[in-house]
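What follows is a set of notes on a single structure, which appears directly below.
With one protein chain held back, the other chains of the complex are shown just where they sit.
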Amino acid sequence: MSRPGFVLQVDERTPPLLVHEGEGFRLEPLPLGTKVIYPPDSLPGLKRLDAAIRRALLNPVGIEPLPELLRPGMRLTIVFDDISLPLPPMQTPDVRQRIIEQVLELAAAAGVDDVELIAANSLHRRMTPAELKRTVGDRVFRAFFPDHLRNHDAEDRSNLTHLGKTGSGEDVEINRRAAESDLVVYVNITLTAMSGGPKSVSVGLASYRSLRHHHNVHTLRHSRSFNDPPHSAMHHSYDRMAGLIDENLKVFQIETTLNNDVFPSATRFLNKREWEWSIGDQASYLAIRRANGMLPPAARRRVWQSTAAPYGVTAVHAGVPAEVHPQTLASVHRQQLTEVDGQSDIAIFGLPYICPYNVNSIMNPVLVMSLGLGYFFNLYRGRPIVREGGVAIFYHPVPDEFHPVHHPSYIDFFEEILTETTDPLVLEAKYEEQFATDPWYVQLYRKSYAYHGVHPFYMWYWGAHALEHLGEVIFVGGNRKTTARMGFRSASTLADALEIASPVVGSSPSISYLHAPPLVLADVR
Amino acid sequence: MILALEYHRSPGRYIAARGLTATRTGRLLTGSITGNVSPIRLVHRDAPRLPGPDWTRVTPLLSGICGSDLALLTGRASPYLSPLTSMPFVPGHEVVGTTLDDLPAVPRGTRVVLDPVLSCRARSTPACRWCASGQENRCDHITTGALGAGLQTGFCGDTSGGWSWQLVAHADQLHPVPDELPNERAVLAEPLACAVHAVRRVEVPSGASVVIIGAGTVGLLTLLALRELTAAGPVYLMAKHAHQRTRARELDATALIDPVRGVRSLRRVTTARMHHPERGSEFLLGGVDMAFECTGSPSGLDTALRLVRAGGTVVASGMPGGGVDLTPLWYRELQLVGAYASHSQRADFDTALRLAGLPVLEGYVDTRYPLGRWREAFNHAANAGHLGTVKVAFDLTRR
Partner (left out) sequence: MSTSRSRVGLLAGASGRRPRRLGLRAELRLLRHGRDWRGRSTVPRSAERWVPDVTEPEFPTAWARTPLAVALRAGVTRRLLKAVVWSQTAPEVQGTAYLDELRGPAVFVANHSSHLDTPLILGSLPPLFANKVAVGAAADYFFDVRWRAVTTAFLFNAFPVERYRSRRLRSLAADLVDDGWSLLLYPEGTRSEDGWMNPFRLGAAHLCVAKGLPVVPIAITGSYAAMPRGRGWPQRGRPRVAIRYGRPLHPVGEEKARDFGQRIVEAVARLAAEEDLGWYGALRAAANGTLAVPGYRSAQPARPIESRPVSAAASAPAASAAVAPAAAVAVPADSDQMAHWRRVWAASRPMSDRSRRTTRTLRRPTPPE
């Protein structure tokens, strides 16, 4: 029986609780009265996943079953989510592999020859062949790479189609091959309530010209939160764009949701409530923590980046995006939603080692900011867990490290631009255009494995709502130089952080701690 | 067949428990010692038989764990009490339950609290002088009569006790609980009755200064009783833990004393002189008028004797354990008075039931364990102060 999520009040009996901090974790004794928001227990995954996928393909909502849509001579494009999902990467075989193989089997049976597979990486970096192989599987890779299995190139003007403008004047420009296909099958993993649905095609296959209409400060500040689509300006924009796409294109979307089995079995204790840790769990914790501390940084990074999560798939739904997505969201909520009563003065977040943009890479300070003030801060529905003007405390070392190949524009953004200003609006007005159109960044994006030049800006905008909302941001254990550059404070212990916060929130503030990962969406009343 | 926690005779285990808890590490591990070394087991046994016509079977709903029960389990209870028990018995004397048989005054299905004392009427013996005058807690016939020896239900082998699915009770022991009083409050009736009796045991002059040593259940309820039933003046409470101090403030204690500071903290308010013997702790010449010793530890009684002014009174509410230097008793001409259980002469239980409804007692019984988790329950009760709990109880309805 899976227990629902609940809010723990720390009392004298509560043992110290687990807090993630980058490539590591610790036990932190939290002050009495802290509210700790726990996700529901991990739901059991579907036992017969292939059968469930088959069932979904044959019984979609709002559209004919897939075999009926396939006919010889058609142009079929299969699009799939890139490496930014899921986090951490799923143990092979990836669910996308399973779905794509079944779709291709149906396509082969129907006699479809013209099939292209495109990774919907939008302005993210291209996936390496190894990453592509891991996602789609050996058979598909060998059959389609390199001519018919590729990454989307948002800067290849000759391969983009402008479909028009929405009612609000937003350009919709997507990948040409997809636009000219008879059927686009999108294979999606909805990890959080933010992804999937209208976002998949309209963002995954889009270009900068399209994206700037919703990836901007104004839209993000009015997305409260972007994990709650009905109240998210960004999703309203997606909906409009998806509406336009639907008029021009047939999309068969297959959406999957995952449970909270994020940690491999050796670190199972990370998924258990701390007072239910057995002696074995405690011994594991101690051993792994000590070993982790003793590893040299490069080795530690390798170990963490190579972890794969034993995810179970909780649901597979297929059909027209607009009709499938509500079902998918219900599954996500079932796994992640926890009710919380009221806001607090201080919110504590323990940031993990991985975010969508540093898979097989390095988490640089800008990415830490977007993970903390963007993703984690916005894991709410209704109101943020911290009150307006309150303080957010994050646990992360914020190391001054950048991946030169993956994140070249980040380096310049951090070294040159952030020293000028940290205000998102100023950044947007003065510098975004330069980075977005810089030819060297474009070349690295197209030919190398770099994120698009504009991407660091988007990361900064991700936290714009939080920057506006919070009174102070403190990083426990954070590097002093990098946090100061970004306009935040750093403290070496929680007690020091609370002291830094006291001018803002007083000497006995109410504190909430979001006990994630695994992901929890706080439904704040 | 009922499930019950049964305390049986095992000299080996008794001595082991006593020896282990005497050491320093043993005291830290009290919880686990009571769970694993003490001679107590969870067994299925036959339901107790009704000893007579005025008896009824009672199904406990909640049954509290008292300090005296913990003393029994850790072997710190005095051997003096051994003839007053008949083994094997089922502990548990703070009980709220429902009756199963009809009695003239109490129909079946009534929710009752139990006055655990097994006096002459329960034992079908002619009344001793104490029972005749309504002071059943002093009964002389406590080891004879129709029942085995047992000072209370919860120490008698024939009646079973609160920590089981069924016990038997005499009509005189039953006090019906008003409907509006929830179980968590009703289970406090017995300790409240003891506290009420303790403050009525001696004359508390109006405006007298009182110190209460110990802020567990007994101490806090004594404070409540003092405020509600007497005209005591300043009441000081010696409390170790933060949650106890919060509760004491809610109960209108005048000031809270840190036990580490001990005697010194009362020196100034009583304008006494403090002296420090070469061995032993400090004492006051001067001091408070009365002290209630509610911890049951030798150091508590020692402190009480050293804090009270000449001619003052020390009331020992907690079951004492261990030796104490009685020189202050002699030198300062003190009255050392024992207060045990309660009696019917002054309707202590009725007063207790009335007081149990007070809103200030909210949350005193918050953790309830099923019998199956009895080791956890003992561990919790032994460390209740650290863990922020006042009283731990067994929830017998969770099977």
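As written, the chain order gives the labels A and B, with residue 1 at the start of each chain.
Simple rule for what comes next: a residue touches a chain if its C-beta (ideal position, glycine included) is under 8 Å from a C-beta of that chain, and two chains touch if they have at least 3 such contacts.
These numbers come from a predicted model, not from an experiment.
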- Query: Which of B:16, B:42, B:202 or B:329 touches the chain that is not shown?
  - Reply: B:42
- Query: Which one, A:10, A:337, A:459 or A:524, makes contact with the chain that was left out?
  - Reply: A:10
- Touching residues (missing chain, whole complex) on chain A: 1, 3, 6-16, 24, 26-27, 29, 273-279, 282, 285-286, 289-290, 293, 296-298, 397, 399-401, 477, 479-482, 492, 496
- chain B positions in touch with the non-displayed chain are 1-2, 29, 31-32, 36, 41-44, 46-47, 49-53, 57, 59, 100-101, 146, 165-166, 366-367, 376, 379-380, 383, 387-388
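Throughout what follows, only the chains that are shown with their structure count from here on.
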- Residue set of chain A touching chain B in the complex reads 11-13
- Counting only contacts in the complex, chain B reaches chain A at residues 243, 386-388
